[in-house]
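Missing here is one protein chain; the remaining ones are kept as they sit in the complex.
Right, chain A next:
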Amino acid sequence: MSERVRGYALFATVALLLLVVAPLALPAFRLDELAKYLCLAIAALGIGLAWGQGGMLTLGQGVFFGLGGYAMGMYLKLHDAGGDLPDFMVWSGVERLPALWQPFGNPVVALAAVVLVPVAVAVLLGALVFRRRVRGAYFAILSQALAAAFVILLVGQQGLTGGTNGLTNFYDFFGRDPEAESTQRTMYFVVAGVLGVLYLLARQLVGSRFGRLLVAVRDGEDRVRFLGYDPALVKTVTFAISAGMAGLAGALFVPVVGIISPSLLGVVPSLELVVAVAVGGRYALAGAILGAVVMNYAKTSFSEEWAGGWLYLQGALFILVMTLAPKGAVGLYQQARDALARRRGASAAAVEKPGVAVKEEVPA
């Protein structure tokens, strides 16, 4: 059995666990929570791509998550209102449907906007920023400021966005009650499916020539430029893809959890996602997913047992990971594998490349 076949066998095993075992073994309510983690894992996958592969530390992924979520929420609100104004506009003193909302009454437009709006914003931002060779900490700060500004904007425009409350109380999700158990079960499969497909696509991308170029840009942007490539284009495209993933994640989050609000998109939730990716292992796409699911699961279960203590644990975990295992859980696993392989290799005199550098450990 070749390595490649074994890789696909493992993917099939995970798919089997997520698509068959989890739905059978978990009560409906826990399955819904798992769906939520998987939504966040989609956004984390985008961060894994942008940060892990492309070296763009994006601390404002919540913005794109929010754009997707609000696009979906706006459609559902308008659909529920059935020609009237959405409930929050009534109590915010808005009398006519704002022009911004008009196109979102159409489900096709709304669904397209879920991906296209975040992508457009990312392309615009990327074109401005990457072309001017803003990178590293400057880009990180910029993206974080964007998240902070976005939240202030959402909260301030209560009549337009629902303010701090966000958009909630949806009754009809494409003909089904979003809170009904059957809908939630279906949504779980949709989310898991989307995650699986996006993971395969992202993996394909990373393995392609474009992926090699992306890693090269991460590790030596100037050298890539001297070789005649355009790093700004590579980065912008990757950033846009990661933004699209976050948008899609936000849109799926809305029917799964039943709310989209500024508290989900600000600096803190954006950072939490990045922390999750770091804990899982940012150099591997699977690490990003692993991190998002495990950290959010830990958050839920830990806060159920020891309410209020989670933040300390999260902080401690992040410090530990950054100091002891900067490559995250997947990095630790690789180190263990490599150490094992070296020992085995030494005895079999078939040594695997010893002491591989971080940068070569990127999966293809």
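One rule holds for everything that comes next: contacts are C-beta pairs under 8 Å (C-beta built on N, C-alpha and C of every residue); 3 or more make two chains touch, one makes a residue touch a chain; residues count from 1.
Everything that follows uses one rule, which is that contacts and distances are computed from a predicted model.
Student: Assuming one chain is omitted from the figure, identify its UniProt name from "Urea-binding protein", "NADH-quinone oxidoreductase subunit H", "Cytochrome bc1 complex cytochrome b subunit" or "Adenosinetriphosphatase".
Tutor: Options "Urea-binding protein", "NADH-quinone oxidoreductase subunit H", "Cytochrome bc1 complex cytochrome b subunit" or "Adenosinetriphosphatase" considered; the missing chain's recorded name is "Urea-binding protein".
Student: Which of A:G55, A:P231 or A:G258 sits in contact with the chain that's absent?
Tutor: Per the contact definition at the top, the residue touching the missing chain is A:G258.
Student: Hey, which of A:N106, A:N165 or A:T186 is the one touching the hidden chain?
Tutor: A:N165
Student: State which residues belonging to chain A touch the missing partner chain.
Tutor: 3-4, 6-7, 10-11, 13-14, 17-18, 21-22, 25-30, 32-34, 36, 88, 90-93, 152, 155-156, 158, 163-166, 168-170, 177, 179-180, 203, 207, 257-259, 261, 263-264, 281, 284-287, 289-290, 293-294, 297, 300-301, 303-304, 307-308, 310-311, 329-330, 333-334, 337, 361-364
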